[in-house]
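Presenting subunit A:
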Amino acid sequence: EPAIIFDLGGKFDKSFNESSFTGAERWKEETGGSYRDVELQSDAQREQALRRFAENGFNPIVMAGFSFASALETVAADFPDTKFTIIDGAVEAPNVRSVVFKEEEGSYLAGIAAAYAAEGNTVSFVGGMDIPLISKFACGYAEGFKSVKPEGRVIVNMTGTTPAAWNDPVKGGELTRAQKAAGSEVVFAAAGGTGLGVLQTAADEDMLAIGVDSNQNYLQPGHVLTSMVKRVDNAVYDAFTQGEELQTGLIVMGLENEGVALAMDEYNADLITEEMQAAINEATQKIVSGEIVVHDYMSDDSCPAF
Partner candidate 1 sequence: MTKMPKWADAVLIPLISILLAFFFSGLVIWAIGKDPFMAIRTMVQGAFGNTNGLGYTLYYTTNFIFTGLSVAVAYHAGLFNIGSEGQAMLGGLGVALVCLNVPWPHWTLALPGAMIGGALFGAAWAFIPAWLQAKRGSHIVITTIMFNFIASALVGYILLNHLKVPGAMATESARFGAGAHLPTFHEMLAPFGIGFNRNAPANISFVVAILAAIAFYVLIWRTRLGYEIRAYGQSETAAKYAGINPVRIVIIAMLISGALAGLMAINNVMGEAERLIDNAVEGAGFIGIAVALMGRNHPVGIVLAALLFGFLYQGGAELAFWESIPRELVVVIQALVILFTGALDNMVRIPLEKLFLALSRRRKDA
Partner candidate 2 sequence: MSAQTDTGRQATAAPTASAAPAIELRGISKAFGPVQANRDISISVAKGSIHGIIGENGAGKSTLMSILYGFYKADAGEILIDGRRVEITDSQAAIAAGIGMVFQHFKLVENFTVLENVILGAEEGGLLKPSLAKARRLLKQLSDEYELSVEPDALIEDLSVGHQQRVEILKALYRQADILILDEPTGVLTPAEADHLFRILEGLRDEGKTIILITHKLREIMEITDTVSVMRRGEMTATVKTAETSPEELAELMVGRKVLLRVDKKPARPGKPTLEIENLHVVDDQGVERVKGIDLSVRAGEILGIAGVAGNGQTELLEVLGGYMAGTGTIRVNGEEIDLTGAHSDGQSRRRRGISHVPEDRHDEGLILEFQAWENMVFGYHHAPEYQKNRLLMDNAGIREMTRRQMEKFDVRPPDPRLEAKSFSGGNQQKIVLAREIDRNPDLLLVGQPTRGVDIGAIEFIHQQIVQLRDEGKAILLVSVELDEILSLSDRIAVMFDGRIMGERLPAETSEGELGLLMAGITGGDDQ
């Protein structure tokens, strides 16, 4: 029986925890199997949770979040017969599968979409907590935007420096308003629950927003340009499906293997122009072929496009 551990944000964080949850649920529905899950409350529980599940024979054990890396290193060694999957982080061990995403690639496409949707030269980004992962989103977004409008400006704001920053929609809304006042027409929110406030305000202020992680197009129809989906759900689904036969090693999910993508559906069909779609397609191809290399913020903790 597989198990999944959600990170501190909780499984309904409107972000990757929730996305992993969706994947697990899909697996459950399709296979009729069952799985065990737990939401953490404190950092010290990471290792505890891993051990508890491993001791009790759950296999494979999936965990959502890079923060598990160091706990997993020790636990994986202690339970060589158990398979683990860590999402968003990389751990080298024979029984661990590490799934990382090239958020920068999806964000690059989001930047292109924003550039075509904006009449002027300014778009913006609202991040949750100020951590490198979020900067990775922001950097890809800025690069994509500048690939279309080199003279343009990308306003980047972070909500805060504590985990509370993931759950402050009111502040998210204010940041959005401030960005609009500074000329932004499209705002990309990578901010968990705070992002809901961003999307809402974008609708209130008649701007366009870009959702993140899961498909958020339906949340404010007509105002969500697209969503940069990160198929964490697929990663979980795959891990659960492969079960104890899980292939280990590092798996990089990018545009190439549809690990990241822009969500297109009936809610945003009217917002996507042909020109925009063409540009997105072209960029996708180039990235997949390696003609364009999107800068990964985490590789050197800096971003040429800022």
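How were these picked? Simply put, all candidates are chains of the complex that A comes from, given by their letters.
What we mean here is this: a contact is a pair of C-beta atoms (placed from the backbone, for glycine too) under 8 Å apart; a residue touches a chain by one contact, two chains touch by 3 or more; residues count from 1.
Keep in mind it's a predicted model, so treat the numbers as computed, not measured.
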{"item": "Of the listed candidates 1 or 2, the one touching subunit A in this complex", "value": "1"}
{"item": "Interface residues, subunit A side, partner candidate 1 - complex", "value": "10, 37-45, 47-49, 51-52, 66-67, 69-70, 78, 88-90, 130-133, 161-163, 298-301"}
